[in-house]
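With one protein chain removed, the remaining protein chains of the complex are shown where they sit.
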Amino acid sequence: MKRHTVLPGFGLTLGVTLTYLGVLVLLPLSTLFLKSAGLGPSRFWDVVTAPRVLASYKLTFGAALAAALINAVFGLLVAWVLARYRFPGLALVDALVDLPFALPTAVAGIALTTLYAPNGWIGSRLAPLGITVAFTPLGIVVALIFIGLPFVVRTVQPVLQDLEAEVEEAAASLGAGRWQTFRRVIFPAVAPALLTGFALAFARAIGEYGSVVFISGNMPFRTEIAPLLIMTRLEQYDYAGATAIAVVLLLASFSLLLLVNVLQWFGRRRALA
Amino acid sequence: MTASVAGLDRSIAVRPRARSTSEPRVVRWTLIGVALVFLLLFLVVPLVSVFAGALAKGFGPFLRGVRDPDTLAAVRLTLLTAAVAVPLNLGFGIAASWAIAKFNFRGKNLLVTLIDLPFAVSPVIAGMVFVLLFGAQGWAGPWLRDHDIRILFAVPGIVLATTFVTFPFVARELIPLMEEQGTEEEEAARVLGASGWQIFRRVTLPNIRWGLLYGVILCNARAMGEFGAVSVVSGHIRGVTTTLPLQVEILYNEYNFTAAFAAASLLTLLALVTLAAKRWVERRREDT
Partner (left out) sequence: MAIQVRNLVKRFGAFSALQEVSLDIASGELVALLGPSGSGKTTLLRVIAGLETPDSGDVLFDGEDAIRRDVRERGVGFVFQHYALFRHMTVFENVAFGLRVQPRKIRPPEDEIRARVHELLGLVQLDWLGHRYPAQLSGGQRQRIALARALAVKPDLLLLDEPFGALDARVRKELRRWLRRLHDDIHITSVFVTHDQDEALEVADRVVVMNEGAIEQVGTPEEVYDHPATPFVYSFLGDVNLFHGRFEAGHVQIGESSVRAHPGGSVEEGEAMAFVRTHEFEVVRERIGNGALPATVRHIRALGPRVRIELDRTDDGKMIEAEVSRAEYDALDLRKGDQVFVSARRARVFVNSD
C-alpha cells in the first residue's frame, strides 16, 4: 500500500502541471475539435471524402504501413544483432541507431532527396534498373523507414537483452534446434515489443512531414501526403478544410497509441503472471 | 501512451553467450552483415551525404554558406527558441513528476496519458492549433490585432509551437525514474527536519540528475530541430522568423544546395553531439 502524506508540495506541483498542460496542450488541441465540429457532419464528410483528400490518406497510410512493416523486419534484425553479437564498432553502431531521433527531419529530407534523385549517389545507380525513388511514393517510404527505424530497434532490443539465457538453454536441452528455439521461444517473447515498436513507427510515420516533403515531389493525387495537404489548405486560409483532414489523421494516431498502451499493459500483466 | 520515444533508447551491456544458445558462425556473420548494410544505406550514407553536400564546392563556399547573415540570424533564433522552450518544459517536467511519482490521486493514469499527447500529434497539426488560436480568423486573432500583439508569424508563435512539440520529453524521463526511487529517502529527510525545498535540492535532485540531463538533451535536440510545427506558424520571413531548419528548406528550394547543406551540417553536428552526450549520460547512469 502506498501512502505518501508527509511530503510537501503536492498542491503546488499538481497545480503547475495541470495549468501548464491545460494552457499549452489541451486548450490548443480543443480548438481543433471545436472548429471541425462547427463544420457540421455533412460538410465534414464532404471535405474528408473529396478525391484529393482520399488519395492523400491512401498514400499516407499506405506508405506509413509499408515503412513500418519493413522496419519491423529490419528493426528486429538490427536489434538482434546489437543485443546478441559482438563485433568491432558495436558501440558506435548502437549509438548511431538513434540518429533519426536526433537529426532534424528537414536535414534528413534534403539528404535523402539528394541521394535518391535521378542524378544522386544512389538514384543514379537505380535509374538503369528502371527504379525511380525520388518524387514517387517509393521515396516517401524510404523517408519513413529512416524516421521509424529506432522505434522498432529500441523497443525490441531491451527485451532481447533481458531474455533469460536459461529459457533458451532449457529449449536446447529439450532438443530444440536453434531455429525452433527462435520461432517457438524467443519470437513469442519479443512479439509484443515488436508489435509496439511497429505501432510507434506507424503512428510517427502517419504524421511525418519534414523528411517527406522534399523527397515526395508533392504532386496532388500521386505523391501528396495528408500533412502536406493540411499545410496547403492552411496557406489558402481554408482553416475548416485543414481541420477536418487533421481530425481524421489525429484520431488515427491516437487509436494507434492507445493500442500501444493496451499492448504494454498486456505485456506487463503477462510479465507479472 | 506510456510508450516513450525518449525512454526506449537504453542500452544494456551485451553479455557473452554459451555455444548452445548461439548460432553457427556463418549465420551470425550473415545476420551482422545484412544488418550493417541496411544501417549503412539508411543511416550512414545520408549522414555522410550532408557533409559531402556542404563541402562539394570546397571549404570556401561552405564557410560563406555558414556565415550568411540570414543563416546566422536563423541560428540565433533557433538558440533563443530552445533557450525558452527547454527550461519551460524542464520546470514542468519536475513539477509533474513530483506530483505524479510521490503522491497518489485519482486520475493519475489519465494525467500521464495526457502528458504524452503531443507525441501523438503530427507536427503540422501541432503548428496548426496555434493558427486556429491566434491566426487572423482564429479565436484570439481579432483581439490580438486590436492590441497590436503579434504571436503568429512571429517569434512567440515559434516558441509556443516548439514548446508544444517538446512538451513531454523531460516529464517522460523523470516520472518512471522517480516512481522507481520511491519516497523513503524523502520521508527520512522530512523526519530529520528538512523543508520541502531542502528535500528536493539535497535528496531528490541528486538522485534524478542523470535522468534530468538525459531528458534535457533530448528535449533540446527536438527543440532546435523541429520543422513541421514551426513551418506552419513561422510565416518564413527571412532573417526574422526562420529557424535553422526552415533556413535549410528555403535555401534548398532556391537550389542553393551548398548553402542549404552548409546550414544542414550545423544541425547534423548538433545531432551527433546529442548522440554522444546521450551515450555519455547513459554510461554515467549505469555507473551510479
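A few remarks follow.
Chains: A and B, in written order; residue numbering restarts at 1 for each.
Definition applied: a contact is a pair of C-beta atoms (placed from the backbone, for glycine too) under 8 Å apart; a residue touches a chain by one contact, two chains touch by 3 or more.
Model, not experiment: these values are computed from the prediction.
Under the touch definition stated at the start, the shown chains contacted by the missing one in the entire complex are A, B.
Summary of contacts with the chain left out: across B:Leu152, B:Ala189 or B:Leu246, the touching residue is B:Ala189.
In the full complex, chain A makes contact with the omitted chain through residues 1, 3, 5-6. Even with one chain removed from view, chain B keeps its contact list with that chain: residues 184-185, 187-195, 198, 202-203, 206-207, 288.
One rule holds for everything that comes next: only the chains that are shown with their structure count from here on.
Centre to centre, using the average C-alpha position, chain A and chain B are separated by 16 Å. Contacts from chain B toward chain A in the complex involve residues 1-3, 5, 8-12, 14-18, 20-24, 27-28, 31-32, 34-36, 38-39, 41-47, 49-50, 53, 88, 91-92, 94-96, 98-100, 102-105, 111, 113-125, 128-133, 135, 137-139, 160, 163-164, 167, 183, 186-187, 190, 195-196, 199-200, 218, 221, 224-228, 231-232, 244-246, 248-249, 252, 257, 260-261, 264, 267-268, 270-272, 274-276, 278-279.
Within the complex formed with chain B, the chain A residues making contact are 2-4, 6-10, 12-14, 16-18, 20-21, 24-29, 31-32, 35, 74, 77-78, 80-87, 90-91, 93-108, 110-112, 114-115, 121-122, 142, 145-146, 149-151, 154-155, 157-158, 161-162, 165, 168-169, 172-173, 178, 181, 196, 200, 203-204, 206-210, 214, 227-228, 230-231, 234, 237, 239, 242-243, 246, 249-250, 253-254, 256-258, 260-261, 264.
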